[in-house]
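A single protein chain has been omitted; all remaining protein chains appear in their positions.
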Amino acid sequence: MTSVVLPAIIVAVIGLIMGIILTIASKLMYVPVDEKVAAISEALPGANCGGCGFAGCDDYANAFSENPDLSPSLCPVGGADVAAKIAGILGVEAGDVDPQVAMVMCTGNVSVTKQILEADRLHTCKDAKMFYGGQWACTFGCLGLGDCADACNYNAIFNAGGVAQVDKEACIGCGACSKVCPQHIIDMIPKKKLVHVACKSAVKGAITRRACSTGCIGCMKCQKACKFDAIKVENNLASIDYDACKNCGLCAKECPTGAILNQRVKKAPVQKPAAAEAAPAQA
Amino acid sequence: MSNEKKTSKLSILTKGIIKENPVLVLLLGTCPTLATTTSAINGLGMGISTLVVLVCSNIVIALLKNIIPSKVRIPCYIVVIAGFVTIVQLLLKAYLPALDSALGLFIPLIVVNCIILGRAEMFASKNSVVDSALDGVGMGIGFTLALGVMGLIREFLGAGTAFGIAIYANTAVAPAGLFILAPGGFFVFALLVAAVNYFSGGKAIKKKEFGCEGCMLVDTCGGVAAGGCAGKEADK
Partner (left out) sequence: MTGILAIMMGVILTNNYVLSQFLGICPFLGVSKKVDSAVGMGVAVTFVMVLATAVTWPIQYLVLDRFGIGYLQTIVFILVIASLVQLVEMTLKKYMPPLYKSLGVFLPLITTNCAVLGVCINNINDGYNYVESLFCSAGAGIGFLLAMLLFAGLREKLEDSKGIPECFQGIPITLITASILSLSFMAFSGVVDGIFN
């Protein structure tokens, strides 16, 4: 009998000791967690798939403590249910949160810019950037080799004639493309905003003009045209403050090179409600 | 959820053999796969030992699933599995000492075989005893088959024997001893996984796009995007 009881007791004692040590340790070394973060962590499916663009469900939950405006609907596995739960925990309406989408800030396709280096052996944007800043005349623009498309799990970004372009409807705003772009020209912008400066060229206007016919030359016509102080030119490059921008599109009209894109123009009937929303807001 | 439960008993049994073979599709339990397949008998022996532990632990965990509190479930599962591994260890030492010395360190390492803990976490803790047992049998058979096939290939190419019977071992054709050694193991495994990819049209591995099926660290691991999981890496 002792040959059974003794080992059982020893194992039980070892287990008990470890259990006691762990319990004491967990009390002594208690790290206070943000309750909301813990609740969000519970609501998430726990699959740690990375589809939200963060390194696992816990990482996404933690991101809320740094950025309370983060979209609650980034989880593809959880879908609408989880988005609603998270929105409830955060105390916002799931619809109130501004959905973000990615946008490639470059219009340099093959017809407006030119290739100045042999690019046969370059297969990724990362490689191209290391190779004298890329095979295109403009060193700030899109390299067109598809690192962003490879990173996207939702088929929302594709190659449109040598420059990457985001399908706004397919994009869920996870930011994977933005993180992987070596040129850092993919910005995360509020889905509702329709006017964008699609250029990141920070060199003098004359040089930009030579490299690409639709690049921003820093002429400041947009800055003068804007009635809401939403666009400023700094370092030979215009940039829009999306909080002040009212989607009116005046700067885009004034831009001589076409560097500012007005997404209203292409789909006028669909965008009218957004413009109507903006008009009473400014009144 | 109810649809999943209605899947027939037969499908639970057979999915572990081909469609969700733990080694070649889910890519779990790679350590014993590479180490113990130096011959077909060793591979089969390892496979059967793991099958026994898998079935027994699945049954016990399914029986105890409502009693074990959620926070301490992983250590509890580990203790149950370790118990059965010890039983198998002692049985092998007593009745099959040749197999025991061939498998060596890898018998006690069955306890950290991801397949067993993974199935316990993913399946046995949520399903009935019968279903869990069937799942254990299915996965165990799949594991054994994969190990057997790999062991046979390595033994044939590396020693010229099959199941211990000399095929061309004593003839003028010299076997490629490298296949019995470490590099050979990696190589044959690579070819087997490539073959599975080819015949399933890439569907097998691509299935793991989201979720970490069979992985017990699903809610503790650093996440697929941080590189903490072998699963998603498979389809990039």
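So that you can tell them apart, the chains are marked A and B in the order they are listed, and the count of residues begins at 1 in each.
In this section, contacts are C-beta pairs under 8 Å (C-beta built on N, C-alpha and C of every residue); 3 or more make two chains touch, one makes a residue touch a chain.
Since we're looking at a predicted model, the values are computed, not measured.
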item	value
Missing chain: touched chains present in the view	A, B
Contact residue for the chain not shown (choose from B:Ile18, B:Leu34 or B:Leu96)	B:Leu34
Residue numbers in chain B that touch the chain omitted from display	27-28, 30-31, 34-35, 74-75, 78-79, 82-83, 85-86, 89-90, 105, 108-109, 111-114, 117, 178, 181-187, 189-191, 193-195, 197-198, 202, 205, 216-217, 220-223, 226-231, 233-236
In chain A, positions touching the absent partner	6-7, 10-11, 14-15, 18-19, 21-22, 25-26, 29-31, 55-56, 123-124, 126-127
